[in-house]
Each structure stands twice: as C-alpha cells, then as structure tokens.
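Every protein chain of the complex appears in place save one, which is left out.
On to chain A.
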Amino acid sequence: MANRNIEKILTRCITDNKENVYRLSYSYVKNKEDALDIVQDSIYKAISSIDLLKDPEAVKSWYYRIVVNTALDFLRKQKKVQVVDEETILSNSPGTEDVYQDIDLERTLDDLPDKYRSVIVLRYFEDLKIDEVAEVLNENVNTIKTRLYQALQLLRVTMNDEYSKEVK
C-alpha cells in the first residue's frame, strides 16, 4: 500500500535525522527542554499530516519545514520574554573591556532575524542544497540566495570565491 510505504519512509527520515533535527531545534530555542518539546511536537505534526506529503522524495525538506515552523511558532510565543544569561549581562555592562571573541560570534548569529538565521543553519550547518532550503522555508530559490547573501554580510563573513559563486 502506498500509504504504508510513505509512513515507512517518514519514520525512517524521522529516525535518521533525529540528532540533526534536535540541533536544528536547539539553534532556535537554545535550551534542551524546549528543543526536545519541538522535536516531539514536530513528529506528532508530521505523522498526523502525512496525507499532505505528496512526494515521498521530498520527505526530508517536508519534515524539516515542519520542524522550522514549529520552532518559529514557539519563538513567537516566547517573544516577550528574552532569557539573558549572566555572561551576556556582564559583557554588556559598562566598564567591561574584555569581550571574548567567540561569545561575540555566537551572539552575532543569535541576533540575526529568524529568516537569516534559518538559511545559514540549513545551508551551512545542515548541508542542505539551496533548492532544498527553499523548499523547507517555502520560498523561491532566488529569495533564498538573496537572503543567504545578506545573512553572510550581516555576519561580516568575508566571502571567498566559493560562496560568491553560489549566491550570484
């Protein structure tokens, strides 16, 4: 049965990518409990809307899309409360001269608006292809290229030939 097959493919995709999906969720919410919650919510959501998955080939982008949307939903809810850890408070307080390089970096990525952060994470950390990223984020390929370019600029990443080629 076609349905059973799709279910099998989805189950395998969920199992194979569980660690990736956890890290992806973590990159949005930045804590273990919420990331686990998002993984769980996403699996429920994926299984219950399996009928909407038309193309089994695209199962991974489809599942990632659910994860990203679930994470964004969660952040929208959390927007009002921003958790600031001690380190950040210290580094922002006047009189502190030492700013550690990688803390600065980390905050740079976290400070990016979600739409930029998503493309960076999916493209460079999850190693999806540009058109897969486009599918996950429900945008067209050119939009993703533009965003990627802008995101890299925001991160002040000096672009070597490899990157410039891709986003042009």
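Here, a residue touches a chain if its C-beta (ideal position, glycine included) is under 8 Å from a C-beta of that chain, and two chains touch if they have at least 3 such contacts; residues count from 1.
Simple rule for what comes next: contacts and distances are computed from a predicted model.
One chain of this complex is left out of the view, and of "Anti-sigma factor", "Superoxide dismutase, Ni", "Xanthine dehydrogenase" or "Lipoprotein", the protein name its UniProt record gives is "Anti-sigma factor".
Contact with the omitted chain, checked across A:Val39, A:Val59 or A:Ala134, is made by A:Val39.
Interface residues of chain A facing the missing partner chain: 11, 14-15, 18-19, 22-23, 26-27, 32-33, 36-37, 39-41, 43-45, 47-49, 52, 65-66, 69-70, 73-74, 76-77, 79-80, 102, 105-106, 109, 120-121, 124-125, 138, 152, 155-160, 162-163.
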